[in-house]
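To start, the structure itself, in structure tokens.
What you see is part of a larger complex, with each chain still in position.
As written, the chains take the letters A and B, and residue 1 is the first residue of each chain.
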Amino acid sequence: MSSVICFGEVLLRLSPPSSRRFAQADGFDAVYGGAEANTAAALAGFGIPAAVVTKLPPHEIGDACLSALRARGIDTSHVLRGGDRLGVYFLEKGASQRPSKVIYDRRGSSIATAKQEEFDWEAILADADGFFFTGITPAVGEALPQAVRDALDVCRAKGIPAACDVNYRPTLWEAERAGEVMRPLVKGLDTLIVNEEHAALLLGVSSDRQGADEDERLPDIAARLARTYALRRVALTLRRSETADDNLVSAALYDAPSGEYRRARWIRVHIVDRVGGGDAFTAGLLYGQRRGMSVAETVEFANAANAFKHSIPGDMLLASADEIARLAQSDGTVRMVR
Amino acid sequence: MSSVICFGEVLLRLSPPSSRRFAQADGFDAVYGGAEANTAAALAGFGIPAAVVTKLPPHEIGDACLSALRARGIDTSHVLRGGDRLGVYFLEKGASQRPSKVIYDRRGSSIATAKQEEFDWEAILADADGFFFTGITPAVGEALPQAVRDALDVCRAKGIPAACDVNYRPTLWEAERAGEVMRPLVKGLDTLIVNEEHAALLLGVSSDRQGADEDERLPDIAARLARTYALRRVALTLRRSETADDNLVSAALYDAPSGEYRRARWIRVHIVDRVGGGDAFTAGLLYGQRRGMSVAETVEFANAANAFKHSIPGDMLLASADEIARLAQSDGTVRMVR
């Protein structure tokens, strides 16, 4: 069965239980996740076969990570083993006026120190019908920009649609360097996901209508991005943070061939765990496209996947496509299912 | 001391801790509950003696259930022991846009397979000053509709006021069959609790003024129910679900002899656990009637009991009558008690 290949780092996430601060923790809840693995997990939950390509250390913490991926139904047959360590990140969940806080401890991880030639993309992509990476992957290791380029070359040769979530992380690299690396990588992609800020910062595309309403700015940005980078579809994500507990999420999708632009309705989310919302969005987008949904349906589904993720502890969306569709089509009331 | 006899199934409820989904659970929080037992527990908390009539398997899980009932001050001297198993239900607590989900695993339980003749109603109701069942009881076991009928016959003979919460559960039986069974059972009751939807579906009573405001529709429905089924009092419950975390609750009470109709103010609840709200409402109603409250006081008290329940984990309301009265009479502000 052909599957979507998701390439990137998987980390061990450690977070103090309930609302405790780091200095109050005498234990950490542990999950394994990473942008691409989260997307793969969400796809698998929707019934779309998905594989993670990464490198894990050959010890028991690496094994535990592998188990966690398998538990979510992810194909792990392309996971490399070797190197020294699994990247770690510490997450303190915010509450009320206190923001969530992330401390990364990912340097020197197995994937970060992997070599270009360890990835046999011809084999990995042999049965693929999709390829996905985020802007974190090339930022994490020296050889990884080239590894992504290699993968994209094979995708182009085989006609495999590739998608990227720009996902710029200032703690990993400078915006200038990130832009230099990312611009060639996003050229010619099937689907690009980015927010307005990063589109300007890394890809040099912004709207002339600053200050205007989002539905005036975004179509403009999306169309420019599509034109500049020869993209088929551009998704622009939106988030309004009221408190650490309550956010509003929306997103727009632009289909270049038809010129159609649609924005999903704002959904207010009461946050259980906000990590991985964007990854759930990506999975929703890829699902909608694979299932032949319209542009409007696709962006509503993807936004619903994002919203739904906020209700689930951990990095990953655990949900069926039915559950997401029900939310995408709902009038907003939430009734117990029994 | 004469007590209220509550007849129905008690189940083991298993729910993943905090906001976890089923597939994330490596353990379940366990409580014992069921509509009638929940009502009994709330009554006992208010200082009204209450007994549960049910049947539990003769093994340690049955014993544990019995302990849990006793801990709440419920009289368990009429609990039968025998049969194979305790019914189980799995509850995944919802959050934000993700609805709560219930999976029932109650078939073949000790009470479901109980025989009519096991219940010696003359003895059970000897000292009773009330009888309560919900529409779940006759749905659960083949012999149980007849057992309820037997109990109601004894109540009539002894002048014990009987109450029923219609509580229709589509996963247990078809609406048509449910209506056939329930209609004769509710005839002549002292108190009926039902919502608008089930009144129409099972009892064939709805308002002519669809689309009108609730305070125009409900008095009409209540009066018709009272007339059609020869009821003394009819309570109609209301719920508005905004998200899985936030609901609004209200209810109306109609007193047939006086023709008085009162509706409790809407109370917004932030949900810790929404199971058992209706059962707390029933207990509040029975309490108000026993304490000689006015129609208005009674429905405010019962609605406050419902609202208060949403703040308590588990199926059961644990609260004193004072606490509920304070909420019923409050201006809505909630101040620490110290």
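Quick note on the criterion: a residue touches a chain if its C-beta (ideal position, glycine included) is under 8 Å from a C-beta of that chain, and two chains touch if they have at least 3 such contacts.
It should be emphasised that the depicted structure is a prediction, and the values quoted were computed from it without experimental measurement.
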_Whole-complex copy count for this homo-oligomer, where the file places 2 chains?_
6
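One rule holds in what follows: only the chains that are shown with their structure count from here on.
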*Contact residues on chain A for chain B in the complex?*
18, 71, 267-272, 304, 307-308, 310-314, 318-319, 323, 327, 330, 332-338
*Mind listing the chain B positions that touch chain A in their complex?*
18-21, 23-24, 94-102, 104, 169, 171, 240-246, 274
